[in-house]
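Please read through the structure below; I'll follow up with questions.
Note that this complex is displayed minus one protein chain, with the remaining chains in position.
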Amino acid sequence: MRSKGDYILRRIASAVGTLFVAVSMNFLLFRILPGSAAVSMAHVPGAGPGLREALTREFGLNHPLYVQYVLYLWQLVHLNLAVSFYYHQPVLGLLISDLGNTIPLVVLGTVFSVVFGVLTGIVGAWLRGSALEHLSVVPALAFYATPVQWLGLMLILLFGSVLPTSGRSDPFLFNPSFAQESLSVLNHLILPSLTLGLVLYGQYTLIVRSAMLETLCEDYVLTAKAVGYSKPRILRVYALRNGILPVISVIALSAGFVVGGAILVETVFNYPGVGLAVYNAILNRDYPMLQGAFLILTVSVVLCNLVADLIYFRLDPRIS
Amino acid sequence: MAHLLEVEDLEVFFETPGGGPDVHAVRGVSFTLDQREKVGLVGESGCGKTTTLLAVAGLLAPTAKISGRVVLNGQEILGLGDRAMRPHRWTEMSMIFQGSMNAFSPVTTVGRQLADAIQVRGGQPKAKARARARELLSLVGIPAERASSFPHQLSGGMRQRATIALSLACEPKIVLADEPTTALDVMVQAQVMELLDRLCDELGLALLLVSHDLMLVTEMCERLHVMYAGEIVESGSDDQIVGAPAHPYTSRLFAATADLSTSAAPVAIPGAPPRLDHPVAGCSFRSRCDKAFDRCEHEAPVLLPVRPGQEAACHLVEDHDVGEPGLAVPGGSEFIPGGRDGSA
Partner (left out) sequence: MAAPQIRELPSAEGLTSEDAAASSPMAKVWRAMWGNKTAFVGLVVLVVLIVLSVFAPLIAPYPINQQVGQPFTPPSVHHLLGLDDAGYDVFSLLLYGLRISLLVGFSATIIASALGTLIGIIAGYRGGIIDNLLMRLTDYFLVIPLLPLMIVVADLWGATLFHIIAVIGLLSWTMTAIVIRAQVRSLREYMFIRRARATGASHTRIIIQHILPQVMPLVVANTVLNISYAVFTETALAFLGIGDPSQVSLGTMIEFGFQRGAITDGAWWAIVPPGLLVTVIVLACSLIGRGIETTFNPRLNLAHLSMRRARLIPRPPASQNSRAGGANGTSA
């Protein structure tokens, strides 16, 4: 039986490998863009010759592709993501502040979807075989099937008069205190994170229900029943404890979906996060911004997968 | 004298998905179990012995419909709800499941699961429960330090011993054992059965053993019931069943078992048990019985006494064609299980 440390190292190595491929893919895709390579990166509209020279030098735009690749990686390590065509500012700085807005949105949405999904999943498993069974599954499936952007628009139509539907906080607040500002931010987070949460919760309902049903068929649940433990105790200690494992994996695996969802949600709600940055970058053909944003998003997905792997490994003693 | 466990006219039906006729899995089974007694239910797969056990333990699936009486310690327990059943569970009656089943949750240590049972069901404080758990493990021959092992880290035999330990956690009076050694290696089988036997004697437990292994049951139990197609077709003491089986099925079961001491080859029983979802006229064994005659076709036999303490459900009994020791089996040779003179 290999040591635990061995497994962790292997997972990390694998994640690094995937990261490497993703980064390279990122590089390749944006180098194929129209116009010669020498033009693209340094071609910041309205930039002075000094900036252009600096960029050309840093990214080796006069050199063959493989040189550019190495320089690209080198700059990456130094956290240099070039300059935005549209904002005329370094990409990294812009994206970091955007990330600061996207993270609360995604976290809130995920928390809502997990909590709600697990609850409805448990209920769904419990109701199995009765007429009420469909009550938990059908809404979950329906919400899962709705296009994220459309659901956002629906929520705007329904609640637009009551809740804020645009921006990060109220722009008309005059000299707000920390509390007032925070409240406004939270207020603006409600509809976007609700949208994200509603679309996501469905898959957790299905997963948890399925996992619980599987677990509830297991022999040790029958044994627990024979021992005479109370039903809530069996559900909690045996069924849930075992059934929660696949949920962890799914949370991580949906990171990819969350990324796409965040882009759409932020666009609908004009919420200044990485997603909206992507949308604007597409609109403005702001390639450095696009490249930087996608890099951040891909890195997040790989990291999420790695974390989930490690958590799962920690929780399930059967993996050696 | 009141019996410890009394089962009377137990009937179990299972609903079929899709709304077809119900499966009649257990048809009017009755037997008793006294203190310190070891009783066996034996029969081939699908004969309803496990279902009978689960019905007694109150662990049947929700698709089951049951009738009859099960009386434990003077109290009716058939069909009780969870709450009403709970006081009886594990503290009066416990179970040992098949060796192939995962009786333990894979994510908690074995010791912890034992201690939990002692603490929650036995009402012991935590520290005492932990100590008792380790004692129990030693009792079944598992080194106490394995208490911190997870179930998948134990071998099959050890896991089954741990299952036995679990069943003793709350000092029950009855242990129900469902094929406790079936999934184990032959060598381990013998060890585990010997352990169970010894523990039952030492702790004064009653045992209801279910198995398809006729030899095993005749060795372990003083009294056994042979089941076929949901019914008990023969009952008797181990000596009686071994020495003078009265029902043709019982004899064929013996003949179907390989025995190293004789040179007789095992003889398989042709055919298959009847489907339990539609009624069979007459005796359910007749299609496979070489002694069947026209009465068997349309009249189902009832359990009739063969001699004191033994009864069988066969028309031959009525006609007094059976009951002599050393009943001949097909093939002509007398069959007495080798190496035994009739004592358990």
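All chains are identified by letter, namely A and B, in their written order; residue positions are counted from 1 within each chain.
Operating definition for what follows: contacts are C-beta pairs under 8 Å (C-beta built on N, C-alpha and C of every residue); 3 or more make two chains touch, one makes a residue touch a chain.
Quick caveat: nothing in here was measured; it's all calculated off a predicted structure.
Listed residues A:L61, A:I234 or A:V274: the one in touch with the omitted chain is A:I234.
Of the candidate positions B:P62, B:P125 or B:P270, contact with the unshown chain belongs to B:P62.
When the omitted chain is restored, the residue from B:L72, B:V140, B:A162 or B:L303 that touches it is B:L303.
If you put the missing chain back, the residues of chain B touching it would be 3, 6-9, 11, 13, 16-22, 24, 27-32, 34, 59-68, 78-79, 81-82, 222-223, 231-232, 235, 237, 275, 277-282, 300-305, 309, 311, 313. Touching the omitted chain from chain A are residues 18, 21-22, 25-26, 29-30, 32-34, 125-130, 141-142, 144-151, 153-154, 156-157, 160, 213, 216-218, 221-222, 225, 231, 234-235, 239, 260, 263-264, 267-268, 278-279, 282-283, 285, 290-291, 294, 297-298.
FYI, only the chains that are shown with their structure count from here on.
We define each chain's centre as the mean of its Cα atoms; on that basis chain A and chain B are separated by 55 Å.
The residues of chain A lying in touch with chain B in their complex are 129, 218-220, 222-231, 233, 237-238, 241-242, 315-318. In the complex of the two chains, the chain B residues touching chain A come out as 57, 59, 62, 82, 85-91, 94-95, 97, 101-108, 116-117, 120-121, 150, 152, 166.
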